[in-house]
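One chain of protein is taken out of this complex; the other chains stay put.
Letters A, B, C, D, E, F and G mark the chains in the order given here, with residues in each chain numbered from 1 onward.
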Amino acid sequence: MPDDLASFAELDLDRTARRGYPEAVYCEGKTPGQVAAIAAAVRDRPDVVTLFTRAGPEHATAVLGELPDAWHDADAALLAWPPQPPPPTGGLVVVVAAGTSDLPVAREAMQTARYLGRPTELVVDVGVAGLHRILAQLGLLRRARVVVVAAGMDGALPSVVAGLVAVPVVALPTSVGYGAAFDGLAALLAMLNACAPGVAVVNIDNGYGAGHLAAQIAAPPPAGDV
Amino acid sequence: MPDDLASFAELDLDRTARRGYPEAVYCEGKTPGQVAAIAAAVRDRPDVVTLFTRAGPEHATAVLGELPDAWHDADAALLAWPPQPPPPTGGLVVVVAAGTSDLPVAREAMQTARYLGRPTELVVDVGVAGLHRILAQLGLLRRARVVVVAAGMDGALPSVVAGLVAVPVVALPTSVGYGAAFDGLAALLAMLNACAPGVAVVNIDNGYGAGHLAAQIAAPPPAGDV
Amino acid sequence: MPDDLASFAELDLDRTARRGYPEAVYCEGKTPGQVAAIAAAVRDRPDVVTLFTRAGPEHATAVLGELPDAWHDADAALLAWPPQPPPPTGGLVVVVAAGTSDLPVAREAMQTARYLGRPTELVVDVGVAGLHRILAQLGLLRRARVVVVAAGMDGALPSVVAGLVAVPVVALPTSVGYGAAFDGLAALLAMLNACAPGVAVVNIDNGYGAGHLAAQIAAPPPAGDV
Amino acid sequence: MPDDLASFAELDLDRTARRGYPEAVYCEGKTPGQVAAIAAAVRDRPDVVTLFTRAGPEHATAVLGELPDAWHDADAALLAWPPQPPPPTGGLVVVVAAGTSDLPVAREAMQTARYLGRPTELVVDVGVAGLHRILAQLGLLRRARVVVVAAGMDGALPSVVAGLVAVPVVALPTSVGYGAAFDGLAALLAMLNACAPGVAVVNIDNGYGAGHLAAQIAAPPPAGDV
Amino acid sequence: MPDDLASFAELDLDRTARRGYPEAVYCEGKTPGQVAAIAAAVRDRPDVVTLFTRAGPEHATAVLGELPDAWHDADAALLAWPPQPPPPTGGLVVVVAAGTSDLPVAREAMQTARYLGRPTELVVDVGVAGLHRILAQLGLLRRARVVVVAAGMDGALPSVVAGLVAVPVVALPTSVGYGAAFDGLAALLAMLNACAPGVAVVNIDNGYGAGHLAAQIAAPPPAGDV
Amino acid sequence: MPDDLASFAELDLDRTARRGYPEAVYCEGKTPGQVAAIAAAVRDRPDVVTLFTRAGPEHATAVLGELPDAWHDADAALLAWPPQPPPPTGGLVVVVAAGTSDLPVAREAMQTARYLGRPTELVVDVGVAGLHRILAQLGLLRRARVVVVAAGMDGALPSVVAGLVAVPVVALPTSVGYGAAFDGLAALLAMLNACAPGVAVVNIDNGYGAGHLAAQIAAPPPAGDV
Amino acid sequence: MPDDLASFAELDLDRTARRGYPEAVYCEGKTPGQVAAIAAAVRDRPDVVTLFTRAGPEHATAVLGELPDAWHDADAALLAWPPQPPPPTGGLVVVVAAGTSDLPVAREAMQTARYLGRPTELVVDVGVAGLHRILAQLGLLRRARVVVVAAGMDGALPSVVAGLVAVPVVALPTSVGYGAAFDGLAALLAMLNACAPGVAVVNIDNGYGAGHLAAQIAAPPPAGDV
Partner (left out) sequence: MPDDLASFAELDLDRTARRGYPEAVYCEGKTPGQVAAIAAAVRDRPDVVTLFTRAGPEHATAVLGELPDAWHDADAALLAWPPQPPPPTGGLVVVVAAGTSDLPVAREAMQTARYLGRPTELVVDVGVAGLHRILAQLGLLRRARVVVVAAGMDGALPSVVAGLVAVPVVALPTSVGYGAAFDGLAALLAMLNACAPGVAVVNIDNGYGAGHLAAQIAAPPPAGDV
């Protein structure tokens, strides 16, 4: 496929700058050459934060070839440029991973929120099978402006967390599990039916979307609020 | 449809007596006349407990016409005859209903276990959105030989309970909910993917099956165990 | 089913007061008698706002029998007591209904946010088949702290709105449609796959959940935000 | 599997010539040897256009071994012979790809329409998250006799385009996306429920079918129309 | 729900007039009062054709109360006003119903095409189980500019018809059938996988959409075609 | 996994001999060592026909190591031993493959019927998109005692064939197709909803089952028939 | 809808007579008036057996109005005319109903086979939960030329029966059950995956189709068999 930018993509960096949020380049389904062409195009705009998400090893190499100082979180399959996130403003975003296997997606959410300018914290391995683990984090959870909860399998943790805090919970289903987990469908359905109100669901494994949404929720309030 | 017993059913009361568990007549899909014919047939066998499950008002009238002293729990859509359950033996069966709407199914489970000869307790409205409610029942839960947990919507409660007790949990999904609850499918999938081990799942709204299974688990142990 | 409160529900009005959000009584699956018992129980606590959701005509009659001055929005199948919502604080919640048939669910969302204390606006019949209709509302949309978008059928409107505003969009799929709409599944899936970031999805027809989430997002920020 | 043509396929080139549309050989599921045998068979009929669709690298090599001057669009996984498309007649077919990842399928549609004899144009990266991009193409869209819209994820673009033009829109769902995109199912359902009339849906990733349908719609009108 | 037009709908009759196609009012999910309000609003615009689709008996009464001379096809659950369709232009639209039970949906398609200004023909009971029936209609089918094929159950007829004609086939799955027909899903999937090219699929039971699409396909060609 | 026969399988060759049908060894999911052990065990029983189905290259090598003269149809992934099928008795089994890609499954059906002792014929590439192709085979079809029809995609061919013959049709859905073919689900559903009676459906890609069923249907009639 | 025959149906009684099987009129989805018109049309052809299937009370009244001596099995929702079935020829068709609730569908299968001219037997309430019940019928089962097995819920009985007999088993899934039975889907899938070969599956609740298929399998063999 041709790699000249105009033939496959239209970047709108000015609009991104206006909106105040980074441009995100979804690498899956793009060739390394296409990703490199985009990376080259953003090099002249260090005023705009650009995220490269779902970036496999070949995508990462392509980005780093054009932007050698880009920040790379291989676990989260994410790169960011410029490498330094903006200074944190707004409320605290706490990201919770129910199990170890949920970590990659949780990290993608956390990094996204961080590069969108929020203070973040990450909590791991606090599934509902051992309630004392999540209860031990109650202090941190209650300091948050929004909590992102990544969980696979039964997807039960967002319901529990939403019952413990007054702020919104972003429920992030993961494809962790097997059999009747149906690649995250079980967790997704459980979260959509959370018996506690205040749960905002995103797509399976969509760490970027969860982090973006959390950053918007925790943003410094716009003018006009009472 | 003809109502003479031989043309539509074969009762095996002797075998039931040998197995030690009641005969159950599933009324849904049978005509009141068929149910009455079965009720008449069991009248001569007061040594055998018979349950009539999923019995709508017309089925109940049919049964009570033949067995006027049958015990009727209209909420659970269940009748039992003889009306007096056997004296309780074996371990305690605790039945938990996550919400008020789960009560009918939970009651069906509880009554089934009671008529199969187990001591039972019923706990209501202890969903995971308010953890203090289930935690307040910890003493009771830990006295059980088996816990039946009825829940719809996100189906999260069995995972939480299984993490709190050492005995098996019978997870009983209910069709309570709407939209992406898909008539109990969301709860069913969550329970099949419970992140705590020790969860035994039955069909959606199958209170009878859950109660039967619980009664078997809590049965006095057969000879030969160490 | 018995109607004495202790046998089927545990209210926790103090905790509700602490959390700052109303108690909600989900009427579907409860008998009118049960709903009346709950209504009677909250009569002594005018300091707590109580919502009765998914209340059919019989439920409404039961509530009004105990709380004659309760506010009743029959279109939204919702009652509130005390009838007067709290004075609005926090950011503006704009609720958008894609089509006329989405109105009942959209109204449920709007009323919920209003009784949770937010200023609200409602916009109707602005589906993507005629883009000029939603574009004509751009001014209002950009004053919002959060936008709730109710849509059935193709569920395309939240993607479009999320591309037009910088704040979170709560995507509320409705069961409007037929055939391959699969009672809202098509809209739900489309919203989970929104190509614009910043979309928070709730269950199909869950107007209450969407309104609650929106009210939390638009809440006056807690202390500690930068 | 044997590679002699009669044992696995029956070509009907005369009928194809009568219908006026190319013969298409669907390569997936055929061995390279089978594809080569078909290629050899069409070599004597340069009066008939033949398309080889879903042709992987090995299929392409097999075709080019028999028809060295065949035209090969590797991105679209398509070969055509004779290499020169017929002179364009009928109305304009505009093919729109919502995102970069939808390009291969969109190109398959465009090439098919081109080799069926229509004038074509291709537009890329105009998803609904940035409405200004599709609105900027309004002039081109309104010159079309039919518009093919390829989109994955939320599948929202065909609804929007169908609201902007008076001609039919061929909605071409792609498997682009992940999680609840379910390999194109979400896009497919959205398109089947498009809230604008005039949308013709084809199978997921069926670029050939979309291009063929578009070419038929934009064909010079048969005799007898008023 | 209030019945004043502005509170629930925004009509755009001028735009409709410009596009050249009727306005359609989807009655399902609207109250009779709302439908009556819309009917009253269009009374002043006899220059615009308005269709009322999926109109049950109460909806029909509401429309006829405001527009007593509206044309009413009760089988198709459709009303049209002004009652006289425009003089037919463009190519012939042939509507085929596989079985008797598919007739209502097929009639909705045919009436829609007729009120959009096309000449139409209707063919009934020509399912693939008796091929001679559809083959007997070959002369008529080959005079069409587009063929609409309504079929439930196995949905096989569009594939067969598309193999017999050179023009596009609009495949209209119906919910006729039971069991694994899954309310039209089986027919829908079969049509999406039609082994003949040139098949345009619409939603299950969407006679209006099929007729509209067919009318657009058979429209007099716009200027600019070669 | 241990390869000694008793630890993983129980053969019942005597029973097989009594039933008159070959033993079939389903190789998928067995190790080559396990398959070799079974092959060695049947070597002493040349009076019993044994089929090895779904045998990949490694399975085939394992079988041929023990039974070097076994007959191997690599396209059908099937081996048979003894290599010579029994002399044909009973009615004719005609196996029809809709397209070239359906051939492997169709051959598995044909070989199974042949080794169960029936006369067989194979017909290829006669899909419904070109009706003249199947109509040209009418003479052969009407000589059959049973017709097996293998088809993927829209699965329309069994309906058409069942309308042309008086004998049963075994409908064999294949996983040929993509997108909304859902690995054969579309074809399966179409066949279950065939609008002609007399269609017997088997599992997707289950050539062995189709051939076995056909051989039973075409078996010489047992004593007692009128 | 108009009730004159030509506007909604095309009967082909001559072809029916040639094929040797009755014409079947599927009443569901037809109006009583349409059914009556068909009944009137067949009155002149007592040489052809006609079945009216899925005939509700109103359909039955319509048929009996025209054909007062038609045979009516209300349980099976079926009418036949002329009332006397043909003298039985061919092999024995044994129809097995797993439970009492499966009886209506099983009777539809049995009556269909009887009116297609086969000797039939019906066996009831022999589900796999009590194996002795089906084993007690082994003598009868082994006299059959084909066995129809109707079962809902787990759909396990056809697998068991197919392992006990040498002839084909027609597996007839019923919608008996609830919850995860999904209206017969669980039984359907189990039957498609029967671990014994020789199982022919038909649609859920399709008693007519099962009986027709069984009658064809058990038909007197056509000339030409060895």
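Side notes on the structure shown:
We take it that contacts are C-beta pairs under 8 Å (C-beta built on N, C-alpha and C of every residue); 3 or more make two chains touch, one makes a residue touch a chain.
These numbers come from a predicted model, not from an experiment.
Interchain touches from the omitted chain, evaluated on the whole complex, reach A, B, F, G. Only one of G:L5, G:A40, G:A74 or G:V128 touches the chain withheld from this view, namely G:V128.
One chain is missing from the display, and on chain F it is touched by residues 1, 7-10, 12, 15, 26, 28-30, 34, 54, 173, 175, 183-185, 188, 203-206.
Interface residues of chain B facing the missing partner chain: 19-21, 24, 88-92, 119, 143, 145, 166-168, 170, 188, 192-193, 197-203, 208-209, 212-213, 216-222, 224-226. Residues touching the missing chain, restricted to chain G, are 98-99, 127-131, 135, 153-156, 159-160, 162-164, 177, 179-182, 185-187, 189-196 (touch as defined at the top).
Quick note on the criterion: only the chains that are shown with their structure count from here on.
In this assembly, F is the chain whose CA centroid lies farthest from the centroid of chain C. As a whole-number value, the distance joining the C-alpha centres of chain B and chain F reads 45 Å. As a whole-number value, the distance joining the C-alpha centres of chain B and chain D reads 57 Å. Annotation for chain E: residues 130, 179-181, 185, 188, 192-193, 203 touch two or more other chains.
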